[in-house]
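The complex is shown incomplete by one protein chain, all other protein chains being positioned as in the whole.
Let's look at chain A:
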Amino acid sequence: MSLPANTDLGYTPPDGGWGWAVVFGASISVGFAYAFPKAFTVYFKELRMDFNVSYSQIAWVTSIMCATTYGGGPISSILVNRFGSRPVVIFGGLLCGIGMISAAFCTSILQLYICVGVISGFGLALNLQPSVIIIGKYFLKRRPIANGLAMAGSPVMLSTLAPLNQFLFDNFGWRGSFFILGAILLNCCVAGALFRPIGMAADPVQKQTIKQAEKTVKEQPNNSSIEMVPPKTVSLLSGTEDEEDKDCCEKFNKYLDFSLFKHRGFLIYLIGNVLMFLGFFAPIVFLAPYAKHLGIDEYSAAFLLSILAIVDMIARPITGIIANSKWVRPKIQYFFSFSIAFNGACHLLCPLATGYTGLVIYSVFFGLGFGMVCAMLFETLMDLVGAARFTSAVGLVTIAECCTILLGPPIGGTLIDTFGDYKYMFIKCGAVMVLAGTFLFIMNYYNYRMLAKEERERKATEETMKDNKHIRTETEDGNIWAKEKMQDGPEVEPLTDEKEGLKKEVNGKSEV
């Protein structure tokens, strides 16, 4: 299979032009969504003292923020389905800003949970999903590169936000910093402004035929003209009537497509990813403490994370380019499973690293694996469900991942506390990820085979349908239906090429 037959958007994505501005905006949005909770930990020490709470109570702030960012996925999807990406992102940016500004005036830890955790977290949710969605609308052939570049925003933003937070804190205290961060988060609105809506703006040729059809209908108001009007325009003109016939289930599906749960590829992705996230973030959280546990000083331990971030930053666009190449793109799911398993193998080998050099090597490979997985995280989902249904898919996936993302580090922490040794945490993370990678590899192999089989069946039925047409035209039957068919035939011919894409769309849905 060359390109997946997921041109079900109804138009050809531009694959460039304004799309690169969209990628830039998306990288800013994605960067804020992923990096902001991580960079926020700079304020923990001071907040602990000022509010007189324990470390775990203050850590809840970022946990709630992460939970809302992922849990808000479905709502984000519904809003994008209804309003499009741009208004949602601008509203999300405003919400983040308001959340942080109100956090500057907080007097208790509970207020901090609400302002920073819930409000800003939800604002970030309204940033993350639409940014990823709109890339699928602007790119097709170069989508992996676009995804890789957009996801590269996360480590770049983290490297910028962490020192910036420290600088703001030193000069303005935590209240002033939150106030200014509110303004900085408003930049998400700038990113949102870049998300120019693109959609069923029909091709110019189709536009012409529609206009022409409307004119001919006006000029020749008799029955015979109906035969001259191409069938597609008829359906477009009477499209509004069809909508009323849909029942409420289908209407809801328009906003959030629950029929995805019957989609084989989607289920495979969901199960594999939910499993993977159980061991994905814990090693990052515990890398610096592990280094300090081995006797390495604080600054060198922090430097390990910097190495990780730098390798991550480089790995993401490069993975995008590799994933876009003609050898990898058709089998991108295998590449994704491989990168997950590679990540897992890194973690399994980490306990062997006992010195600083060993940990540096581990950080490099970890950064590489982490970047590879993150760059392809959404690309593979788009590849499986197609850009049209991606909107709902991403919402459903993020809310399912939410649980395991939050459970991962605490489970790792419990393992460390029970056994007093970090290696069990690494072994658990490594084992989970290798398992997830293997699962995805096997299931995607099965999925590719089934898709190939269905493609063959579809082509076979197409052939038989075409043959049937030719047979019918040769009969000397007198019925009107046959005549109309004959009359339809030649006029329909010029438009068949444009309709091919739509036919594929119809068939694509029927595969599912």
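The rule is simple: a residue touches a chain if its C-beta (ideal position, glycine included) is under 8 Å from a C-beta of that chain, and two chains touch if they have at least 3 such contacts; residues count from 1.
Criterion: contacts and distances are computed from a predicted model.
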From "ATP synthase subunit a", "Ig-like domain-containing protein", "LSM2-LSM8 complex subunit LSM8" or "Transcription factor bHLH family", the hidden chain's UniProt protein name: "Ig-like domain-containing protein"
Hidden-chain contact residue, picked from the options A:Thr12, A:Ser56, A:Ser108 or A:Asn171: A:Asn171
Chain not shown: contacting residue from A:Leu194, A:Val385 or A:Met433: A:Leu194
Touch criterion as defined above, residue of A:Ile184, A:Leu260 or A:Ile284 at the omitted chain: A:Ile184
Residue ranges of chain A at the interface with the undisplayed chain: 49-50, 169-173, 175-177, 179-180, 182-184, 186-187, 189-190, 193-194, 196, 204, 208, 211-212, 216, 228, 483, 486-487, 490-491
